[in-house]
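With one protein chain held back, the other chains of the complex are shown just where they sit.
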Amino acid sequence: MRFPRWMVLLLTLTLFAAACGGDDDDDDTVAGSASEDGGTEEPAEPAEQNENTGSVNVLSAAEPEEADAYNAIFDELINDGADYTAEVESSGSFEEQLQIRAEGGTLDVAAVPQPGGVIDLAEAGSIVALEDLGFDIEELNATFGESFVALGEHNGKHYGIPSNINLKSMVWYPKDDFDAAGYTVPTTWDELIALSDQIVADGGTPWCVGFESGGATGWPATDWMEDIMLRTAGGDVYDQWVNHEIPFNDPAVKTAAERFGEIMFTEGYVLGGAEATPDIAFADAPLPMFDDPPKCWLHRQASFINASFPEDSEAGVDYDWFPLPPIDQEGTLFAGELTVVGTAGNRPEVVDFLKKFIGEEVQCEMGGVQASSRISPNVNVGPECYANEILAAASEVLTTALKEGTGRFDASDLMPTEVGAGSFWTGMVDYLKGGPESLDGVLEDIESSWPA
Amino acid sequence: MSLAALPQPELEETRAPSADVVGVKRGGWFVRLTILAVVILWLIPAAGVLITSFRAEGDVDATGWWTAFAHPTSWTLENYRAVLDAGGFENALLNSLAVAVPATVMPVAVAAFAAYAFSWMDFRGRHVLFVVVVGLMVVPLQMALIPILRLFVDLDMQGTFLGVWLAHSAFGLSLATYLLRNYIGSLPSSIIESAKIDGADHFTIFWRLVVPLSVPALAAFAIFQFLWVWNDLLVAYVFLGGTRETRVVTIALANLVGGRGEDWHLLTSAAFVTMALPLVVFFSLQRYFVRGLTAGSVKG
Partner (left out) sequence: MSTTATTRPGAALLLRAAALVAGVVAVVLGFQWVFDFLRDGEANRIVIVLVAIGVGVCGVFALFWAMDRVVSWLPERGAESVRPYVYIGPALVLLAVFLLYPVFNTVLASLKDGRGQEWVGLDNYEFVFTDESMLRSIRNTAAWIVVVPLVAVTVGLVFATLADRLRRGEALAKSLIFLPMAISFVGAAVTWRLIYSYRPAGFGSNIGLLNGIMIGLGRDPVPWLSERPWNNLLLIVIMIWMQTGFAMVVLSAAIKAIPGEIIEAARIDGANELQVFRRITIPSIRPTIAVVTTYMVINALKVFDIVFVMGNAESNETEVIAERMIRWFFISNHDGRGAAIAVVLFLAVIPVMVWNIRRFREQEAMR
């Protein structure tokens, strides 16, 4: 039978449209195409490994507003005058997309929050070593502190550039009500417990805690554990714990967990009780602090929780923070991102972008973004860069810790993902719901899940 | 061989609801009550979302949506404004369209031909092949993403519309073939036989006879596939991309909502915005299959 006439018509029209409507541009842009304000034509000359495609795509787990703010900064400071356009892509399913793109071979640049994940990618051969891209490790060590850069080391080469850092050992409190009630900021653990008792005696509930986070429920509890571990066992034992040189059910770990339980399980300490904490969204947890009168007075959480506070609350007035007090030792817990380059990103413009990105100018500008709770790991970026005085104060603490090597990275982000993003999280939830008696079983379970 | 020689199917009118046929009332109160109860039950979740999307943030947080009826004045369009103002939707909408239409037509067409062959053509291995085709329905598409991505990168098809169309077509093909084969295979063999006797070749039988008779099934599947592709996030994200240029509507909306687990006022209005086009498509095309045309009672 004959080809239907209407289809012939449609096909012809289509071909005409394609002919008239399009540019005769033959260059393909791989996913991450030119920006809307007219990216410039790509020069065809080859350089290094791959050709300059005119765009750099940065995959990130940041919130969309943050990403938009950074893109504005990039447009101003990096893209303007460069022969490429760099764009941050904020992804809601970051880990999944990261792995798909890395293994699929379409990853340019990604900001990875877990150094353990960076090592995994390096092992799988999905990312490119910094040395191979032309970076000077000594220079990076001087800029970010050797301990941080070393987290991305695998088989003698380095794979991640520090791009974000946040302070974890912070306790937030509603300053105005706190002062009015006559409470004082504790400087030791015993004082912290005494303060909690006093609040209970006054008829209030001291602690607001929330661990729910969708599929990642339990991670804030691991932060508590790590902070306490640093303060009871010290930095060296902490490192042994991370590297599995001591088992997870070692007495040192158990002691830390019991201290954790001291706060969680003491009657009247936690709003809603310990069993309810895995059901409370972590971003909602501090909100009762802002009620009048405050429904709770203390909230231990990292610097990025700042972004979840009510919009009309003022730093230093309505709320403030103090460092989590030492127990037997002092310690600073932090976490952050390492930026990696995928096999598709081995291109001159990517390297150029990264060098500018980690420089003081861009990093300082990024600190000024209100929507962001980002602190720069670049030790040369001073507190004056931050729009938020809380972040400025935190950045000083971090810079000192990085320079002196006294801080420790979040353990669960360093451990193998089966544990750090798996059994450690669920173990904590089980502990909270099961109570103090369940501790031994929980620690054993986590220990047995550690990959051989 | 002219078309007039082909047996023309005489299409009955839609088979009338049983209530009219015999004098006895069939659509009685029992039927109506049951239907009403089920419909209400089904709508409650969506109603909750709809109502919440019209309430102010403070209200949403303070009281359950069922109390909204007591305070009709506190309803607002603010949430929708916030969602739509965030921008970047026009591009995403066009991308979604460019992906969804071909990704619907392709699998329907390919599956129709295949279903016809499985039903009315005789060849070796037809049962085994068919079962394999259907069995592939179980393959979780997440397993296919990385191997296919690597393949696309090698063929330089990454980020192209063609790539997404082919991917969506393939993922929907098993169900399409299964459904269409069931339908086409149940057409009265007498029609096919008499057409063959009159000398029609397979292509003509397919195009002039089987396809018109299968319109309800084709339309039904086309709507399922369209809805699925339109609402899809993962396949478009992986094969087309997530940047402002290339993303589809679902990605734009998921991005908007971000990590805001508890911003119900925004989540609900965003959810309804995503639903808007599929609902329009659905309601305008539902007569093609919800009522059901007759093929089964064709005479001749």
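Just so it is clear, A and B label the chains in written order, and each chain counts residues from 1 on its own.
By definition in this document, contacts are C-beta pairs under 8 Å (C-beta built on N, C-alpha and C of every residue); 3 or more make two chains touch, one makes a residue touch a chain.
Remember, it's a predicted structure, so these values are computed and weren't measured experimentally.
Among B:Ala56, B:Ala82 or B:Leu136, only B:Leu136 touches the chain that is left out of the view. Screening A:Asp279, A:Glu314, A:Glu361 or A:Glu404 against the full complex identifies A:Asp279 as the residue touching the chain left out. Mapped onto chain A, contacts with the missing chain fall at residues 3-4, 7, 10-11, 13-15, 17-19, 21-23, 25-26, 28-29, 33-34, 39, 95-96, 99-100, 117, 120, 123-124, 205, 212, 214-218, 271-273, 276, 278-280, 284, 287-288, 295-296, 417-418, 421-422, 425-426, 429-430, 433, 451.
The criterion applied here is as follows: only the chains that are shown with their structure count from here on.
Once the centre of each chain is set as its mean CA position, chain A and chain B turn out to be 39 Å apart.
Taken together, the chain A residues at the contact with chain B in this complex read 1, 28-36, 57, 63-65, 87, 89-93, 97, 99-101, 103-106, 213-214, 281, 283-284, 344. On chain B, the positions that touch chain A within their shared complex are 145-146, 149-150, 153, 156, 158-159, 201, 203-204, 207-208, 234, 237-238, 240-246, 254-259, 261-262.
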